[in-house]
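Only a part of the assembly is drawn; its chains keep their places, and the rest are absent.
Each chain carries a letter (A and B) given by its place in the written order, and its residues are counted from 1.
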Amino acid sequence: MTDLAARLDALEHRLQLAEDKLAITQLIASYGPLVDAGRADEVGQLWTEDGEYDVEGWAMRSRADIHAMVLSDAHQRLITNGSVHFLGPVWVEVAGDEAKAVCDSLLVLNGEEGWRVARGSVHRFQLVRDGGAWRIKHRISRQLDGSQSSRDLLPL
Amino acid sequence: MTDLAARLDALEHRLQLAEDKLAITQLIASYGPLVDAGRADEVGQLWTEDGEYDVEGWAMRSRADIHAMVLSDAHQRLITNGSVHFLGPVWVEVAGDEAKAVCDSLLVLNGEEGWRVARGSVHRFQLVRDGGAWRIKHRISRQLDGSQSSRDLLPL
């Protein structure tokens, strides 16, 4: 009996880890479709209340800042012309209630001469379990232009 | 004993959900490689017999229609020159024997002047458990050109 209970404990622990990885994968997979549809509320909910997003030339320091970014003229101009914030599959590591993840992205824009790749970037996320859901605590994005700052985001 | 059995039931239920999410992720990950290789049979099997695919200017109403699309002159021309139907990671939600999923895609084409992005799109899938396997019941794709119809595919 004890033995079965111990095996169940171990299985539960392993399953929790797999579920956490899947949940974080899904969270990050939802960012692109949501941000290109201009869903400011849902994008904001991906971050914690005090979550941060450091992207070149733009330092957002709260969920409210991220919400405002989606509604900003700069972002609205992108998505009105047509944009794909295309994030790749994530590489993720979970430790208890914290996690780290890395992925690449392409920013692909629509314009008068058709679609073009405007930027290739790498992203590093720190996530926390926040009231039952995983949320982004900190995200940093750097253009993959050969700069040291982009390389410093690796390895996980 | 009862307690262990109840814990096992709960674990089985959670594991089933994780397996379903993985299976749907894999199903959608197989679409691009299969369709670019012209594998009409395998692409057709991703849909139910009466599955639908609504892509701009093309309404497919059955597995047979999807099979015919892969063999069509229009599709064959794309893949003979060289194409990547590049679908991103999916955001998926499962409820029993039904599921919904959303992802972005890029259509990247080879031509005389090299490779170019021909289109950026968002896709919404409805899936069903069909004889032990997950299959697509309905898929709608819209170009991410700022149109309301593309935005209406979100949120999940």
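The rule we apply is simple: contacts are C-beta pairs under 8 Å (C-beta built on N, C-alpha and C of every residue); 3 or more make two chains touch, one makes a residue touch a chain.
From a predicted model like this one, the values you see are computed outputs, not experimental measurements.
Undergrad: Given the 2 placed subunits, let me have the overall number of copies in this structure's complex.
TA: 3
Keep this in mind: only the chains that are shown with their structure count from here on.
Undergrad: Since chain A and chain B are copies of the same chain sequence, what is the angle of the rotation superposing the Cα atoms of one on the other, rounded to the nearest 5°?
TA: The two chains, chain A and chain B, differ by a rotation of 120 degrees.
Undergrad: In angstrom, rounded to a whole number, how far apart do the mean CA points of chain A and chain B lie?
TA: Here the centre of chain B sits 22 Å away from the centre of chain A.
Undergrad: Can you tell me which positions in chain A touch chain B when the two form their complex?
TA: Per the touch definition, chain A meets chain B at residues 1, 4-5, 8, 11-12, 15, 18-19, 22, 25-26, 28-30, 32-34, 36-39, 42, 79-90, 106, 108, 110, 114-117.
Undergrad: Of all residues in chain B, which touch chain A in the complex?
TA: Spelled out, the residues of chain B in touch with chain A are 1, 4, 7-8, 11, 14-15, 18, 21-22, 88-92, 102-104, 106, 116-122, 143-146, 150-151, 153-156.
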